[in-house]
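Presented below is the structure to which this report refers.
A single protein chain has been omitted; all remaining protein chains appear in their positions.
Chain lettering (A and B) follows the sequence in which the chains are written, and residue indices restart at 1 in each chain.
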Amino acid sequence: MADVRMTGVRKVFGSTVALSDFTLEIQSGELICLLGPSGCGKTTALRILAGFEKPDAGTVEVGGEDITTVPTPKRGFGMVFQEYSLFPNMTGRANVDFALKLRKAGATERKETVDRLLAITGLTEHADKFPHQMSGGQRQRVALARALASQPRLLLLDEPLSALDAQVRDSLREEIRRVQREVGVTTLFVTHDQHEALAIADRVGVMSQGVLEQLDPPRALYESPATAFVAGFVGTVNRIPSERVDGGWRVLNRVVPGRPASEGASLAVVRPEQLAVDLDPEGGGSVRETTFLGPLTRAIVERDGQTLIVDVLTSEFPTLSAGAPVRVRLRDDVDDVLLIEGRAAANGPATG
Amino acid sequence: MRRRFDTATLVVAVPFLAFVGLFLFVPTIGLAVKAFTPGGTLGLSAMQRALEGSYRTAFVNSISLSLTSALIGGVIGLLVALSLHSLSRPRWLRSTVDSWFAVAAQLGGIPLAFAFIAALGTQGIITKVLGLAGVSVTESGFSLSEFWGLVLVYLYFQIPLMFLVMMPAVGGLRQTWSEAASIMGASSARYWRSVALPLLIPAFLGGLLLLFVNAFAAYATAYVLNPGAQIVPLQIRFLLQGNVITGEQDLAYAIVLWTITLLLASLILVALLQRRTAKWASA
Partner (left out) sequence: MRVLRNIFLAAVALYFLVPLLAMARFAFQSVPVVLLTPDKLLQGWSISGLLDVFANPEFQKAAITSLQLMVLSILVTLVLLLPVAALVEIRAPRMRTLMAGITLLPWVVPPIALVVGVAATFRNTVPWFLASPYSLVPFYVLWALPFSYRALDAGLRAIGARTLYEAARVMGASTFTIIVRVLVPNMVGAIIAASVLTAALVLGEFAFAALLLKETLPTFMAEFQRSEPRAGMALALAVMLLTAFIIWIGVRVLRRRGMELQAAGV
């Protein structure tokens, strides 16, 4: 049974449709990430769940109970905001304690819970500082402890890491995942950072223009994007012209079964690591430049007037450099390819 | 390389400090010396007399007038700031009030007193309108030259002043704080009591001080409304202009010295209170 269920939710701001017929189910104890560019509606979905916004249509249920019109304080959720959500007039400890006071917990229980949560989030020694004396990472740890203090039936995380330095972000991300598993709380995590989403979530929902495009475990999402938008938004892709033949689609050197996303689809969506190169003067391709990424080397290859991005093992091609003649092929283990409409190109967000 | 003062700073700082010294410290110290040497000999008689009889009354009146107008003006100013903060439409309202209050906060003095005389004086139009409605302003005991009359007029610059002080603090209340409180299960009242008001208190205290000092020093408005009012600024004028009798001037020095002491003490008191209530803001 789904623990959280948003059904047919619609929200319009002025002339902007923030969410249209949005449906999402979260299983008990699951961590779901909503991923998408800014303005895609992911934050609106979260704010409707929190009760900060009223949906124009649709229902929100938690644990089988319809809470669409229940006011925020009565929903029993916890939330971590992007930044600056700690009450500046209270120490870290007092911030966490405030949540317990609101539940009218006894003094002993409060102290025990606060100490336990501060320990879980690794904050024990900074607990008596005021928010402005803490680092961004410490503040978000307190915010997490505070959100968990009232034993919420749903934890909402609204881009909790996006204001932090890269290093802190990575370690806190792991920590959120660990704590979430430890506590076992159902969680909705909203982010625009695909690496974050893929690394932390049980399932990732990719959103675009108020619509949930695909909701799948990270690996499935990456390997079998359902739509052109998901393919382009998550990871780097090549769009390679291919043709329909008996038994599937011809992509470069191979014929594979394809999944056309629409009627006129003829571009194969292929990840850089799904391609391989062989050094071959007759191969028809030429390396334009290479970027060293550690274990991988990313090669930009010109072939038939098209640019392809290929990731190769650095150990296999230690000296691959600009000007090298190559043949590009689809790796043998690729057996599923999405086909979309549009212009041939290699693109995607730069890997960070 | 790290010198405490460098030449350029000294070159501009010295004239500035000399300016403040000459026009502020020299006269202040001069009158302090005279206050403690009444009639040319060292003694506390002037300082003592300055707190006796009608002068004591003047201090009591001035303090209660300043406190009353500061508290009422402060609360109303804060409420206006809060009302406007929660009001996003119509958009012109916010900027109109902002601009008008920036103006009104500076509109003390002679013209303001005239405006209230035209409205609520014995020949005032509101007095007349109220009279037609059966309410006699004079018989009710209200008069612009009495305590509550002065308070009413002073509010005209006190309310805007508090508004200007509180607006940045009120604007600094983040929406995420009320949202965070609300999702934790706090009612709106609880959020105000535990989070918003504690955050506003330091600015409010600073504002109260500003209003208190402002009202205590106000001269022109009271002078027009009631030149004989028993308040400190008018007593000082009285002593300074009726300077025929020797010894009266020493009294003026003493009263002024007490005034400065009082204002300085309230400044320090408020600074201490602010430090206590704003522990969270300083390191």
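Everything that follows uses one rule, which is that contacts are C-beta pairs under 8 Å (C-beta built on N, C-alpha and C of every residue); 3 or more make two chains touch, one makes a residue touch a chain.
Since this is a predicted model, take the numbers as computed values, not measurements.
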item: Displayed partners of the chain not shown (whole complex); value: B
item: Hidden-chain contact residue, picked from the options B:V151, B:V170 or B:A252; value: B:A252
item: Given B:A46, B:L65 or B:A104, the one touching the chain that is not displayed; value: B:A104
item: Absent-chain contact - pick from B:A46, B:V137, B:I159 or B:L199; value: B:I159
item: Touch list for chain B against the chain that is not drawn; value: 5-6, 8-9, 12-13, 15-17, 19-20, 22-24, 26-28, 30-31, 34, 76, 79-80, 83-84, 86-87, 95, 98-100, 102-112, 114-116, 118-120, 123-128, 155-156, 159, 161, 164-165, 167-168, 203, 206, 209-210, 213, 216-217, 219-220, 223-224, 233, 236-237, 240-241, 249, 252-253, 256, 259-260, 263-264, 267, 270-271, 274
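What we mean here is this: only the chains that are shown with their structure count from here on.
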item: Centroid spacing, where centroids are CA-atom means, of chain A and chain B in whole angstrom; value: 55
item: Contacting residues of chain A [partner chain B, same complex]; value: 50-52, 72-79, 81-82, 84-91, 98-99, 102-103, 130-133, 146, 150, 156
item: Contact set on chain B toward chain A in their complex; value: 174, 176-177, 179-187, 190, 194-195, 198-199, 279-281, 283
